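Note that one protein chain is taken out, while the other chains of the complex remain in position.
Then we have chain A:
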Amino acid sequence: MSTVSPQSATPKIELVGVKKAFGPKKVLDGVDLSVAKGESFVIIGGSGTGKSVMLKSILGLLRPDAGTIKVDGEETTHIGGRARDRVMTKFGMLFQGGALFDSLPVWQNVAFGLIQGQGMKRAQAREIAIEKLAAVGLGPDVANLSPAELSGGMQKRVSLARAIATTPEIIFFDEPTTGLDPIMADVINDLIVKCVRDLGATALTITHDMASARKISDRIGMLYQGKLIWQGPTDAIDDSGNAYVDQFIHGRADGPIQMQVKLG
């Protein structure tokens, strides 16, 4: 994103020394991250480097083994119950696979957080859902369709509409362009930029699509072997001076990052 984020004394999201392991495998190994209010931060990194685990730890879907996570300066690492429910109202999330509820029509998917989370009347929630669908370029004719009747790109748009329907303060995007053709990926990138700007939200995105990362971010960080090994402004990524980052952004097989590939 081209606009410079407004800085605030208290970070919107702050991670200090966050660790998470599954058995002997260390997925997060002391992650430190600070995202300011209104900023769009993108985390890049290869598959299996812990990007999704980090997002799920912030959301409370996974509990870190060590470290602290703060949202608006409030420690959220170990909260549960109503305190967690209150914090969750600040979040919206676009899942990698869309994660649309296939038992519900499109409009009820978009309005889900309004009806179930906020107790809004169904008629009013439907109107808002139609507005949000329009904001992501979908007409009211799709409102009554089932998610299974939509293409991959349309499902991503519906998922984006659902993520912004409750006007969240923080939006997470998990691989928003994965599985889409380049044109549709760019459409989704534009929609993300527009929606985040219109809401004035803080955005945290994980991706390995560099075109997407460059377009939607104010700052970029790279996660490798459970640590954020580099972070800086989007404009500075080409001159990062970090061999790992250089290899990743240019998509080279040769370099310090070695993929374990068994041939034959």
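Going forward, a contact is a pair of C-beta atoms (placed from the backbone, for glycine too) under 8 Å apart; a residue touches a chain by one contact, two chains touch by 3 or more; residues count from 1.
To be clear about the criterion, contacts and distances are computed from a predicted model.
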Checklist entry - Looking at UniProt, which of "Cytochrome c oxidase accessory protein CcoG", "Transmembrane protein (Alph_Pro_TM)", "Phospholipid/cholesterol/gamma-HCH transport system permease protein" or "Glycine C-acetyltransferase/8-amino-7-oxononanoate synthase" names the chain that isn't shown? => result "Phospholipid/cholesterol/gamma-HCH transport system permease protein"
Checklist outcome for this item: Which of A:P11, A:P64 or A:G113 touches the missing chain? It is A:G113
Item to check | Option touching the unshown chain, where A:D85, A:E149, A:D190 or A:D238 are the choices | outcome: A:D85
Checklist entry - Of the residues A:A66, A:I79 or A:A99, which one touches the chain left out of the display? => result A:A99
Next on the checklist: Suppose we count only contacts with the excluded chain; which residues of chain A make the list?
Outcome noted: 56, 59-61, 85, 88-89, 91-93, 95-97, 99-103, 112-113, 116-119, 162, 166, 172
